[in-house]
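Note that this complex is displayed minus one protein chain, with the remaining chains in position.
Up next is subunit A:
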Amino acid sequence: MKKVYINSIASISPQKTFDNNLFLDEITDYNNTVIFAQDPDYKQYIPPAAARRMAKGIKMGVVASKIAMDEAGIETVDAIITGTGMGCMIDSEKFVSAIIDNNEQYLTPTSFIQSTHNTVAGQIALGMECKAYNFTYVHSAISFESALLDAKMQLENDEAQHILVGGVEELGAHTTKVHRTINHIKPEAVTISEILNSKTEGAVFSEGANFFVVSNEKKESCYAELVAVETFNTLKKEKVSETIESFLEGNNLKAADIDVIVFGNNGDVDFDDFYNQLSEGIFNKTQQVFYKHLVGENNTISAFGVWLACKILKTQSIPEIVKINEIKTSEVKTVLCYNQYRGQNHSLLLLKKC
């Protein structure tokens, strides 16, 4: 089996992450319950005729994919695989609202066409005239991991050399209202420094796009080797440590071999214990980092965790703002990312320095 490398990364998020030369140098503080992605200059990347039909999620996905492709220095790929939990919410809401408002008549085609979950992958393919494998995984909080796992298996088996993988979510006004009603969004605004101690249920919701070029050929731009990906739809809290140890054992590692653990804490008082038990347990002597206080929660935000892990491995630096504890490591060689959402859809990603 061939090894798999992450050769380029791109992130559009509520922080200014679209410039790959920066690494959380400037932090935008928020005091809100919903935070939006910071926009790059979309016009630089998308012709106006195409952009006029694109909602924000599509624009973010297309631009993030272009940034990743540019950094990898390739024109096309052997597959485009995306993950999205909610899909193109803005066009979906527009389309469904039109059905209701117009008594099921006068349905306009554009929002319907653009509302499907695979719109982003489709638009990326159209833009680069790529007729190769094009797939979108819709699996809640493990949508991105499912896409990455598909890519990894194709690359390991040499069915493809370069694959563009990404996760994208956009905020729709009505869906946000629904999430607020069911208490999945925090009841009151919280700043980024207060999130972990907020002691309230729910999360700060967000949007964004994170894309990667993964290859079975190591390029000069390489960030990390993608060693293993595993997902679990259900996993009891008391079984998490054991499951992680078994995952690590399968990769000839122990918890003590992990230099940095990337946690998906979002400050939800009902579910952060999944992380806290690891923080105080098997990883209590490991450098722990988190990111959702900076970029919020959404179904593919774990891709930002991978972005963070890649940046740490390549730059060998850890910004203070993401540190949970202070445990010095002379060299960061192995990083583990663990994420879950509301006690379900857990994922483990193992990355190594390349």
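By definition in this document, a contact is a pair of C-beta atoms (placed from the backbone, for glycine too) under 8 Å apart; a residue touches a chain by one contact, two chains touch by 3 or more; residues count from 1.
Here, contacts and distances are computed from a predicted model.
Novice: Looking at UniProt, which of "Macrolide ABC transporter ATP-binding protein", "Menaquinol:cytochrome c reductase cytochrome b subunit", "Acyl carrier protein" or "Transport permease protein" names the chain we cannot see?
Specialist: For the chain missing from the view, the UniProt record says "Acyl carrier protein".
Novice: Would you mind spotting which of A:Leu107, A:Ala189 or A:Val269 touches the chain that isn't drawn?
Specialist: Among A:Leu107, A:Ala189 or A:Val269, only A:Leu107 touches the chain that is not shown.
Novice: In the whole complex, not just what's shown, which of A:Lys16, A:Arg53 or A:Lys323 touches the removed chain?
Specialist: A:Arg53
Novice: Using the document's contact rule, name the residues of subunit A that touch the chain not shown here.
Specialist: 48-49, 51-53, 102, 105-110, 113
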